[in-house]
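In this view, the complex is presented without one of its protein chains, the others remaining in place.
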Amino acid sequence: MFLSYLPVMSLHVEKTGGGREYKVKDMSQADFGRLEMELAEVEMPGLMACRVEFGPSLPFKGAKITGSLHMTIQTAVLIETLTALGAEVRCCSCNIFSTQYHAAAAIARDSAANFAWKGETLQEYWLCTERAHDWGPGGGPDLIVDDGGDATLLIHEGVKAKEINEKTGQLPDPSSTDNRRFHIVLTIIRDNRKVDLKKYTKMKERLVGVSEETTTGVRRLYQMQANETLLFPAINVNDSVTKIKFDNLYGYRHSLPDGLMRAADVMIAGKVAVVCGYGGVGKGCAAALKQAGAHVIVTEIDPICALQALMEGLQVLTLEDVVSVADTFATTPGNKDIIMVDHMKKMKNNAIVCNIGQFDNEIDMHGLDTYPGVKRITIKPQTDRWVFPETNSGIIVLAEGRLMNLGCATGHPSFVMSCSFTNQLIAQLELWKEKGTSNFGAKLTKLTKEQADYISVPVEGPYKPPHYRY
Amino acid sequence: MFLSYLPVMSLHVEKTGGGREYKVKDMSQADFGRLEMELAEVEMPGLMACRVEFGPSLPFKGAKITGSLHMTIQTAVLIETLTALGAEVRCCSCNIFSTQYHAAAAIARDSAANFAWKGETLQEYWLCTERAHDWGPGGGPDLIVDDGGDATLLIHEGVKAKEINEKTGQLPDPSSTDNRRFHIVLTIIRDNRKVDLKKYTKMKERLVGVSEETTTGVRRLYQMQANETLLFPAINVNDSVTKIKFDNLYGYRHSLPDGLMRAADVMIAGKVAVVCGYGGVGKGCAAALKQAGAHVIVTEIDPICALQALMEGLQVLTLEDVVSVADTFATTPGNKDIIMVDHMKKMKNNAIVCNIGQFDNEIDMHGLDTYPGVKRITIKPQTDRWVFPETNSGIIVLAEGRLMNLGCATGHPSFVMSCSFTNQLIAQLELWKEKGTSNFGAKLTKLTKEQADYISVPVEGPYKPPHYRY
Amino acid sequence: MFLSYLPVMSLHVEKTGGGREYKVKDMSQADFGRLEMELAEVEMPGLMACRVEFGPSLPFKGAKITGSLHMTIQTAVLIETLTALGAEVRCCSCNIFSTQYHAAAAIARDSAANFAWKGETLQEYWLCTERAHDWGPGGGPDLIVDDGGDATLLIHEGVKAKEINEKTGQLPDPSSTDNRRFHIVLTIIRDNRKVDLKKYTKMKERLVGVSEETTTGVRRLYQMQANETLLFPAINVNDSVTKIKFDNLYGYRHSLPDGLMRAADVMIAGKVAVVCGYGGVGKGCAAALKQAGAHVIVTEIDPICALQALMEGLQVLTLEDVVSVADTFATTPGNKDIIMVDHMKKMKNNAIVCNIGQFDNEIDMHGLDTYPGVKRITIKPQTDRWVFPETNSGIIVLAEGRLMNLGCATGHPSFVMSCSFTNQLIAQLELWKEKGTSNFGAKLTKLTKEQADYISVPVEGPYKPPHYRY
Partner (left out) sequence: MFLSYLPVMSLHVEKTGGGREYKVKDMSQADFGRLEMELAEVEMPGLMACRVEFGPSLPFKGAKITGSLHMTIQTAVLIETLTALGAEVRCCSCNIFSTQYHAAAAIARDSAANFAWKGETLQEYWLCTERAHDWGPGGGPDLIVDDGGDATLLIHEGVKAKEINEKTGQLPDPSSTDNRRFHIVLTIIRDNRKVDLKKYTKMKERLVGVSEETTTGVRRLYQMQANETLLFPAINVNDSVTKIKFDNLYGYRHSLPDGLMRAADVMIAGKVAVVCGYGGVGKGCAAALKQAGAHVIVTEIDPICALQALMEGLQVLTLEDVVSVADTFATTPGNKDIIMVDHMKKMKNNAIVCNIGQFDNEIDMHGLDTYPGVKRITIKPQTDRWVFPETNSGIIVLAEGRLMNLGCATGHPSFVMSCSFTNQLIAQLELWKEKGTSNFGAKLTKLTKEQADYISVPVEGPYKPPHYRY
C-alpha cells in the first residue's frame, strides 16, 4: 500500500509577538504584502464599501471565523474586512500551490492566525486546515468561509468517524482507502480522536454555518444535502451572479492568458488553442484566447454550451480530433479525466497543457508521472517539460496540472475578487446575523415610479426575478 | 374622446379554392414565399428534425391551434411543422408591421387560415386576432402559440366581460378607457357578445393551454398567475435557454445592424451608439455595434447589468449625459418611456432613433407626433426624418418607433428562430400530450460513466441543474 | 461565333427640360434620390468641406468631366460636389449592376448628363460609356473620373484603332476577339470610326488626365505606363491611404455582411466562412465575418498576408481543403479563376458563393451556366439557387458572381465613400489646376514646436513619410 509509509504528522507553528499562531514561508515579506494589499484595496470597492457601511457597528463582534481560502493579496483584504467588522479569524490555504508568500506573511503578522505557504505537501495542507479549525478548548469556529469545501469536509468526516466509533468502537483506518487525499484526512481525524473523542462533534455543535465559494465545494454541499448528511447551514456563494458570472467569466478571461504568458512566455496569436469545456470558466478562457489571436477549438458534452461556442465562431470538436495539431490545451473545472497520458503523448512538441480548476484530476498527472521512461525537465518552478521516450518530443505542463492561474500567475485580479468576496462577506453577515448590501460606481439610470410599476419591480430594485440569467 | 369616432368594425376575408379563409396583401407572392421557405428549412434544423422525429406519428392529430406570431418566413416553417405533425392551424400576426407579404401568402395558400399583412391598423390587427380564434361553432382552439400575449389577452378579457355581465348585466364599454389598444379589444368583445354571450367562456373551456414566446407576454402571464386570474395552463418558452439566450443575444446581434443598414445605409464604425438597457437583447445589440466599430454607451438601472457592460469596455452613462452627442439610439425591451420627445429634440441632426421590442412605448412617438410644428419627411417606408421647428434639424426614426429589426429588415435569421420555435413546438407537444427532444449537429464529447457519476448527471444528460445560467 | 448575332447598337436617350441628355430607369424616383442624397451629405463631411472650401472660387469653371462610376447616392454627392466647384459633368455607370435607380434619376434631373441603370446589357454598358464621353463636336472631356478604367480604355482602344487604320487602312474587326467585353468595345469604335475617324484622337488631345479609383483600373494604368502606351496623365487614387485602407478595410467590413444579410437573410454566426484572399478587402471581409460569429478560413498565396491572417486567429487553408464543409465563400479582388464550377459542385447544399470585386471572373459563372443539366432558380433579383443534376443539391450565387455589396446591398456607406471621393476630388483639382486639402472632426492633439523638431516634421504636418504604412 503506497501510503503506508506516511509518518505520524505534526505541524510546527510559530507565534507573533502578540501570541497569535502562524506558519508561513517568509515573514520578512510582510511589508511587501502590505504594500500590495494597499494597492488592492483601491481595486476592491465592494469590500471597502462594506468596511465603511458595516465597520462601525462591528457586526461580527464575538464571531470566530475559520477561512480556507487561496491565500492571496485579495484574500488578505477579505480577511481584514472580516476583522474590521469585528471577527477573529484563523485561516489556511485551500490549495497547496496558490499561496502568495507576501500575502500570507502580512496576514500572519497583522491580522489573523494563518497557516499557508506555496508548495505544501498534502499532509501539511491538511494539518494546516486542522490548525485553522483549532480554536482551543471552546470548540471550533462559529463560521466557515470555505473555498472548495475542505474545511467543511474535515468536520463532516470527523463527525462521521465519531458516529462509527460509537457504533463499532473503531477509529478511522487510513489504510482503508487508496485515495491519497482521503488517506490523510482519515489520519488526521484518527490522531485527533486519540486525544479528544468529541472534538469534531463539538465543532459541529458550535458552528453557525458555512459560505462556500466555488463550484466543486457547492457540488459537495448539494450532494450532502441530497443525502441528508449536511450538518449545518450553508450558503452557496458560487452561484450568485456577481460571483459565478464575474469570477468565472471575467476572472479567467484575465488570468488564463496571464498565467500562460508568465509561465511559458509564448505568443498566443496564431496558435491553435483547445479549451475543454465551455461553461462559465470555459467561456472566459475561450474569449481571452480568441481575443489574443488564437484559433480556438472547444470540446463539450452539453449541446447547448456547444451551440453557444459555435455562435461565437469557435469550432466544437473532440479532443481526439485535435490532440496532435493543437498548440495549447486548457481544461476547465467540473469533471475529471479530461486529458489523459495517451492524449499527451500524441501532442506536438512543446504543446502546453494546463488546468484551471480546484483539483488536479482533470489532467492525468499520475499517468504522466508513471509513464515508462518519461523524463521531467523543470524549466522553472511550475513550468515543466515532460519528454516521452518514444518520440523524444515533449509537452509543457503548467503548475503540475493544478490551477495554473494561481500557480503560474497571481490568480484573479483584485476587482473580480472584490465582487466574489463581497458576496462571501454578505453571506457571512447573513449567516451571523443580518443582511447587508453593497454599491458600485456606475452611473446608473433611475426608474421612475411609473416605469417601476410598469415592470412590477420596486424603484430601488431588485430589478430581476431570481431565475434571471444575467 | 378621441376614439369615439371608430366605425363598427368588420374584416372582409377571402377563401382559397379549398375553402380556407385568409386575408393577405398579395397572394401572387406565394411562390416567392415558398422559395424562401425552402431556403429557410435548410437553416432550421431543429424544426426539420422534429418533422422527421414526430411527423410520422401525427401527435397533433385533431388539435386546433391558433397562432399569434410575427408572420415571417421562419414562422411559416413553424406553422408547416405544426401541420406536418397533424395540427390544423389558424393564425394572425402579433404585430402590425412585422408581416412579410410573401410568407403570409404562402401560408394562406398552402397551409393555414391566415389573417396578416404589413401595415394593419390597430382595429384590423385585433379583428385578425379575433378571426384566428374563430374555429366555428365548436368553440375556439385547443392550443395557442402566442407571441406577446394578445391571443391570450382577448380570451381573458372576453371571459372577464362575461363575468361582469353576469353580475351587472352590462356589456363592456369601450369608451371607459383611453388606451387605444384596449378600446379596440373591448369593442370587439362587446360586438361578439351581442352575437354569442358565451363565446369566450366556451373558448376558455376548450383550451388546453398556451405557450408564450416573449418577455412581454410572459410578464403578463406571471402577473395573471400572481393575481390568480390565469384561466388555463401556460408554458414560458421565453425563458428556455435556447430561446432567451439565443434569440435575444444572437438574434439581435444579427438583426439590429441588419435593420440599421437596410433602413439608413449608415456606417456604424466610428459612430457613438447608445443602447438603452443591457439585458439579453441589450447585450446582443451592444456586441453588434461594438464589433462593427462603434463607440458604445449603455444606459442601465440595474447595477449588475451595468457592471457587465463595464467589463466589456462599454461606458455606462445616463441618456441625459449623451443625448446631444450620440449618433444612434436603440431602446431594448422591458420598460416604457425611455426616449422622450424632450430627449429627441436635443439630438444631433440625423441622429437615428430606433426600438427593438414588442410594443411602441419605449420611444415617445405620441410626444413626437404632437410636438408643435414638427415636420415628418418619409424617406422610404419605415424610415422617417422628423424635423423640429426650433432648430430645423431632424432625427431619423425607424419603423415608427416599433421593432425595427422586423419593420426595417427581416427579423431574426432562420437559424435563431429554429432554436426559438423548436421550443415552441416542444411546448405545444408537451401541452398537447407528450414531451419531445431535439438534436443539433455539433461534434460533442461523450461522458464516460465514471465522469458522469463524478458530476452526478446521467451520461445522456441533462448536464446542468435547472438554475444553471448558460 | 457566339457574338456574330449582335445587332447594330444604338442607345435611345431622353432630354430634360433644360436639354440635358439622360437615360435612366425611372425618373419618378428623383425625389427619393434627392432625400437620400440629403441624408448622405451629412455622412460625407470630406466632400461637404470641399464644397465650403473650394466652392466659392469655382476652380473647375470651364472643365468638362466624364465620370464612369458606380451610380449610387454617394457618387451623386461627388458629382454635385464637382458641379458645385464649377464643372460640367457627363457620367455613366462603371458596372452593369451597381446603379441605384433613385440616385441615377436625381443626378439626371438635377445635375449631370447621366446614362445608367441597374441591369444594363454589356452592349448598353459600353454605349453608355461612349455617351458619357460624347461632349459634342469640341472633342471629349477635359478630365476623367474613372472606376475600373473603362472610360480610359475606350479612348486608348480608339486611338489604337486610328493608328492601325493609318497603317493598314483597316477598321477594328470585332470578330477578331472571343472576349465578349472586348468585342463590344471594338464594335463601338468601329461604328464611331465610320462617322468620325479622328474622334478618339481628338479626345486624347483635349484630355488633361484621369484619376482612377480602384485596384483593377490602377493595374491597367501601371501596365500601360510600363508598356509606354499610356496616353495622358493619371493619378492613382486607389493607393492613397484614405482610399485603400478605408474603402477596402472599413468599407467591405460594413458592406459584405450587409449584402449577405439582404440577399440571403442568413445568420452568419456559427457558419464556416471562406474568404479567398487576405489583402485589404479580404482583411475587411474576414474581420466582419469573424465579428459576426463565423469561423473564418482564409485562402492566400502570399505568405505575409497568410501570416497576418494567422495572427488574427484565422485558419489558412486551400480552397480544396474546405470546399465541401464551408457555408459561405467570398472572393476578393485581384485575380481570376478563384472558384471554379468544379469547386461549386462539391459544395454543401445552399452554400453561398459571392464575389467582391470589379469584374466577374473570380467566380466561374460561365462554367456554372454551361454545366450540363444545371438548373437556375431565381429566388429574387441577384439571388439565384443553382442546382446540380448529380446531387440535386444547390448553391446560392449572389449578384450573378459580380460585386455583391453593390448588387445585393447599397455598397459602401456614405462615410467611407466620403473618404474615397474626397481623394478623387482632390486628384481632379490637382489635375485641373491646384491642390486642396480636407479636414475631419476628430479632436486632435497638437505638436509643440519642440516635439515637431524632435521628430523632424512640420507642426502642421504631414506627419508621416510617404512610405508609411498606416
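Going by the order they are written in, the chains are A, B and C; count residues from 1 in each one.
Going forward, a contact is a pair of C-beta atoms (placed from the backbone, for glycine too) under 8 Å apart; a residue touches a chain by one contact, two chains touch by 3 or more.
Keep in mind it's a predicted model, so treat the numbers as computed, not measured.
Contacts of the undisplayed chain with the visible chains, over the whole complex, involve A, B, C.
Of the candidate positions C:M27, C:A306 or C:V387, contact with the hidden chain is made by C:A306. Only one of C:K61, C:K198 or C:K336 touches the chain withheld from this view, namely C:K336. Of the listed positions B:C50, B:A294, B:I338 or B:V457, the one in contact with the omitted chain in the full complex is B:A294.
Residues of chain C in touch with the missing chain: 219, 223, 239, 241-242, 244-246, 249-250, 280, 299-308, 310-311, 316-319, 321, 334-337, 419, 439-440, 442-448, 450-451, 454-456, 461, 463-464, 467, 469-470.
Residues of chain B in touch with the missing chain: 269-270, 290, 293-296, 307, 310-315.
Counting the whole complex, the residues of chain A in touch with the unshown chain are 32, 35-36, 39-40, 42-43, 73, 250, 253-254, 257-258, 261-262, 264-270, 291-293, 349-350, 377, 379-380, 385, 396, 409-410, 413-416.
Definition applied: only the chains that are shown with their structure count from here on.
Separation between the centroids of chain A and chain B, computed from CA atoms only, is 43 Å. Centroids built from CA atoms put chain C at 40 Å from chain B. The multi-chain contact residues of chain B, meaning those touching 2 or more other chains, are 250.
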